[in-house]
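One protein chain is absent from this view; the other protein chains keep their places.
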């Protein structure tokens, strides 16, 4: 139940981030909705395809699509009358990354795969929606920016695996990694934190 | 049978649009064919993966691939000797969008999913091939252009759902939405029609 509500919240915030990104591209209203839908369901869809979870979550329960369309429309209306708070796209994206990473890891664990795959599935679930959004909008993917992005997702998914091993099914195993990912992203954005970039000795590769 | 022939026609026109787009990129002959194939089968493949329709349509019936390769080669030969008619890429794309949206919606309906998902699957089927073509060719996706694109697809898929509800399995339920999508796209291109873009109050998001 908590997982279900978090999942709804996750698709809603990614729908908002999709709508905000698409809105900057002068797409028409329905184009914005399509991008919002793809952003919101992209990560979970790839997760379900890879794990062969059938039917895909939004086919099994169309409530997701209703929530996504409503969130996208609300974003459209809000943005028409009031300026979105500064940095709202990055915050929505950080929140979606945190939610989807943990949900993805949890779903993978439920499918009985090994720990390294739980971490990878959490990361792919977390980043795929945003990557699809950026590729479709011809933006440089957020994942490419120097600040801790995939790192936050991998760290959170790993902490989830550890905590869930110690206390299976506990709320802490869900909330702690979510908080960690969200905090890492916000800190990275505000303080311009980053792990050292990989610099090859010579660009001539 | 009608569905089958329309599907063949759909892959052929998307193969033409893929070949024309790829041809402008100075790819070699086989690169053009690969892009044509991916453009033509992309939408239906994603549809079949999401709905778990197995085997995928072109694996079940390789005739599709023969038609696609033939259409791509014919486009190559034609374009070598005669100038393609003005706007031919946009017309081929509009026709493919119309065909694939309706076929995608029809396939989804046959799988017994709910109406909102029928509309979404029609739209994804219609736009995915062209999006893959544009992303692979490093073009700005057509879906991003301001003129009615996803809008046409959503409108057509919705009309399909309504008509098919009134008169299940009728030809009209197939032909009317197809005509609508095609007409909307052509009108949008010729008359520079567009629904109002979503403009956030402030770009600072």
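Should a chain be cited, it is by its letter among A and B, assigned in written order, with residues numbered from 1 in that chain.
The working rule: a residue touches a chain if its C-beta (ideal position, glycine included) is under 8 Å from a C-beta of that chain, and two chains touch if they have at least 3 such contacts.
Quick caveat: nothing in here was measured; it's all calculated off a predicted structure.
Touching the missing chain, out of A:41, A:79 or A:148, is residue A:148. From the options B:136, B:157 or B:186, the residue with contact to the unseen chain in the full assembly is B:136. Note on the undisplayed chain: of the listed residues B:29, B:110 or B:162, the one touching it is B:29. Across the interface with the omitted chain, chain B contributes residues 19-20, 22-34, 37-38, 45, 49, 54-56, 58-59, 62, 65-66, 76, 79-84, 86-89, 135-138. For chain A, the list of residues touching the undisplayed chain reads 49-52, 113-114, 116-117, 120, 123, 127, 131, 135, 140-141, 143-144, 146-151, 154, 194-205.
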